[in-house]
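One protein chain omitted, others in place.
Let's look at subunit A:
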Amino acid sequence: MAKAAKFELTDDSVVVIVGTGAGGGVLANELAQKGVKVVALEAGGRYMPEDYVNDEWDSFGQLAWVDPRTTSGDWRVAKDFSGLPAWIVKAVGGTSIHWAGASLRFQDHEWKALTNYGAVEGASLLDWPIDGAEMAPWYDKAEAKLGVTGVGGRARLPGNNNFKVFEKGALAVGYKEVHTGNMAINSADYDDRMACQQTGFCFQGCKWGAKWSSAYTDIPRGEATGNLEVRDHAHVARILHDDSGKVTGVEYFDKDGNLQMQKARIVAVAGNSFESPRLLLNSHSSMFPDGLANRSGQVGRNYMRHTTGSVYATFEQPVKMWRGTTMAGIIRDEARHDPSRGFVGGYELETLSLGLPFMAAFLDPGAWGREFTTALDSYENMAGMWIVGEDMPQADNRVTLSDTADKFGLKVANVNFSDHPNDIAMRDHAYARGQAIYKAVGATRTLPTPPYPSTHNLGTNRMSDRPEDGVVNKHGQSHDIANLFVSDGSQFTTGAAENPTLTIVALAIRQADHIAREMAAGNV
């Protein structure tokens, strides 16, 4: 491998990317491959597969973002996990280390939610300024990069015990589209990554490297070009701008806690949907008193987290759901938009398992006594699935700056969230369907489990055609500041029913193309 680049703090020709996950990590590599010089700043440390720990709490201590955040709103997470609104990663590679690997394209109608669902009271639905046809070639590239199974001639993964229970129940209640998914987990060796060994612990980082993560693919490949420098333990405090309103660099705290200033030609923000708006808001100035890219007042608004929940069920005999791929299969029949069910949008059902320690923490947070413990007594005989559906964007579900400060004295994100009635109707429908699926294969007890701290965090810097409706344009470029980009899931206009990573990656590949073209043209 070529020696990774080192750029001067005063080098104002570089693109600075804040965050190195599915959005920032891919953007960094894609730009580096095109010859663009990149400095990627990552708040967390660097861990490779040999460092990952297959123990739920130990891994959480190693990888999770546990810096302070505050919460409000009527969501149960604000009560049970008030300082932990999200279960996401602080490390080089970001949450692409933790994700389960489900890689689904949006359905065509989901790009135009307002048009296809109509106005929904209390929701701020909007059409994306792009559509399925525009994104198709970028999805092709993203699927090839990630090695997604079930497309591109790549075989699907074999089904584990948890999937077999799920599949049999699904077919018994009449579902048709049931399979082991489109996963960024190798079913056979691919792209220098080995095949899945059915080890479990997908959420704790894949020790085989069978699951795609930018940590051990895009990041080192970008570094190998000599065009990418990754600085870990670099916590960005503020984005700076000049009198013309163009951004000129960032201030960050380095690993020793010293404040540094890195100049930049372009800044791309990819810190996930809490940190990205937080950074824009914390970058307020006399010229931009409400924060950068926020003339619309939209920064931080329309936070979406997918309508989630889980259904676990116990059976007479063992399932051992923890064996093998964590997200081992999917039912897609409910993903359609069919308002006759009492809600707009749709949802996916995907198998899920937690180890005993996390099951105890998340099955029914705060619960105690025999109703709770007898469920855990049947842990070995449990199967599980996760609900992931489109939730409604709402203007007041938003990230704002809290009165609490972090160790650097920077105001932290407050995350306010309350379910929309459509979200509740969808979740109730999904709970009922999930329970029916397991009862159809002899469940002795079903457990409709509340949402965990969010893993799909979307929409707080949303993409819009008109500047007054959102924060960025169809390329993730700020409406207000031409050389400021957003490159993560916070640019999602609406959430769709699908796990977001594939779309984040496809958008990042497309954005790299746009940035390189605009740089070459001298437009940014």
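Quick note on the criterion: a contact is a pair of C-beta atoms (placed from the backbone, for glycine too) under 8 Å apart; a residue touches a chain by one contact, two chains touch by 3 or more; residues count from 1.
Simple rule for what comes next: contacts and distances are computed from a predicted model.
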Absent chain [UniProt protein name; select from "Twin-arginine translocation pathway signal", "Fe-S cluster assembly ATPase SufC [Lactobacillus sp.]", "Cysteine desulfurase" or "Peptide/nickel transport system permease protein"]: "Twin-arginine translocation pathway signal"
Chain not shown: contacting residue from A:54, A:116 or A:404: A:54
Contact with the hidden chain (one of A:168, A:284 or A:445): A:168
Contact residue for the chain not shown (choose from A:35, A:122, A:158 or A:297): A:158
Given A:156, A:207 or A:514, the one touching the chain that is not displayed: A:207
Sole contact to the chain not displayed, among A:109, A:295, A:323 or A:514: A:323
For subunit A, the residues touching the chain missing from this view: 54-57, 158-161, 164-165, 168, 196-201, 207-208, 316-320, 322-324, 355-357, 359-361, 366, 368-370, 372-373, 376-377, 379-380, 441
